[in-house]
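Provided herewith is a single structure, encoded as structure tokens, for subsequent inquiry.
For this depiction, one protein chain was excluded, whereas all remaining protein chains were kept in their positions.
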Amino acid sequence: MKVQKIALLGVLTAATIVIAIAESFIPSIGIPGVKLGLANIMILITLYELGILEALGINVARVLVVSLVRGTFLSMGFLMSLTGAVFSLAIMIVFYLLIKKFSIIGVSVVGSLFHVFGQILVAMFYLGTAYVIYYLPVIAISAIITGVLVGITAKLIIKTGVIKKQKERYNF
Amino acid sequence: MNKKLLIPFIALLSLSSCSNNVELSNRYFYFDTFLDVKMFEGRESDMSFFTNDMREYDALCDNYQARDLTNIYTINHTNEDVVLDSRLYYLLQEASAIQSDEANYFNYLCGSLAKKWKNALNSQQILDENEINNELEKMNNSSIIFKDQCTVQRVGEAEIDLGAVAKGFALDLAKGYFSRLNYKKYIVNAGNSSILLGEKNTNDGLFNIRIDDLENSYLKLKNCFVSTSSISVQGVTIGNVTYSHIINPITGSAINENDAVIVISDNGWYGDIMSTSMMMNTIEEIKAIELKCGIKAIVIREHKIVYKNESIEVYHR
Partner (left out) sequence: MIDKKTLRNDLILILSLFVVAAIALVVIISTRRKDNLVARISVQNNVVEVIDLSKKEDNDYYIDGLKGQLHIHTHDGAIAVVESNCPHQDCVHMGYVNTSGRPIICAYNAVYISIEGGDDFYDAGIGG
């Protein structure tokens, strides 16, 4: 892999981690551990501009590093993050590759929803379904809204052409 | 682009070391009930106080069986000198001193009488008059002599029962521990009957404490002790009368004036004793005690508040 590509991936990973750490300070409503999913901005950009494997790599790196930094490694919160990240990336790949009918905003919304679904699935396992189900609709609605905002932000960043220029300049 | 991202990244990384999302909680089984400890600051290693010191204290206060430390059970089965752990010695002194004054229905020598009542009620029977009088006589003829070097000597056949004060005192010890570490955000719940409140990790720091003896009612409190005595959990109804586990040490009766008493105080052991003793006080007496001792009370009968200190706000959901 070209050095410039590695460097770009590094920057994107760092940005993802920073956003994820920042948003982890925002308290979650109702179910502990359910977060907004703003880091998806970078994941989306990576998916669209650089590829599936790269997006997967950044996603996993983000979950690991954030949990180590915040001291939640291997806790319930960590498992929630991991499951959410995997679910959201999986559905985004499906929508991006197979179902070409939606724009980046649509993909972002499903990604955001599935991120939250993954987190809630783990929460159900630890806290019991009865307790968690009550908060599901509210969290789903906020996930949809966040998804739209994240999608728009990602689209704006891609539109600036910064990454495209790097790709063309260094041919990767 | 790379360099510009580095500085905020490092800044955030260092910020994250002062995380304010900490919530450490543990449940222990002490004093024949549960002890839930929740800290909103500090480290997991800080829980060692509850794993070690509190376990010792639980052993000290046990009056049902001998434990690895000289405890209440030991004292109750001898009339010789017994050397005690300083914590237990201090607690017994306090319990003994308070008996005379405002806690006129508290007597820590009730152990044997309380056990007899419990056995009778468990078989759905009322304790016999003669038995009650026997026990009362035993109590009147017994005392604890406090000697030097944390030594006590039991005179007579009555048994010590610290059930009314052990949890509260445990919470005092916990509060002292947190103070030494400079922690302010915690809640320690002993069996839902004695609770130590620091501050919660929210803006106003208030905890929502549900009042089990009322419907959908709760208190918002912080930085205090909440103690309660209630007939609802351990009460036994025979005929039309409900008998509780709280015995009147003067008459030997298991019938209480009130169904539940909640006390808010600055002292765990004190609040505990008062919430037990006031189960047998009338409302007028309770008002007087409140003024004298700087505590606040709520009195409940038949699931309704019959008296509430005016500075306490009860919320509904």
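Letters A and B mark the chains in the order given here, with residues in each chain numbered from 1 onward.
Heads up, the rule we're going with is that a contact is a pair of C-beta atoms (placed from the backbone, for glycine too) under 8 Å apart; a residue touches a chain by one contact, two chains touch by 3 or more.
Computed from a predicted model, the values in this text were never measured in an experiment.
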item: Residue touching the undisplayed chain, where the options are B:I98, B:V152 or B:V226; value: B:V226
item: Among A:L36, A:I91 or A:L113, the residue in touch with the chain that has been omitted; value: A:L113
item: Residue among B:N52, B:S179, B:N208 or B:T282 touching the omitted chain; value: B:N208
item: Residues in chain B touching the chain absent from view; value: 26-27, 29-34, 36, 64, 122, 187, 189, 191-193, 195, 200, 207-213, 218-219, 226, 228, 230, 232-234, 236, 260, 262, 317
item: Interface with the unshown chain - residue positions in chain A; value: 48, 101-106, 109-110, 113, 128, 130-131, 133-134, 136-138, 140-141, 144, 147-148, 155, 158-159
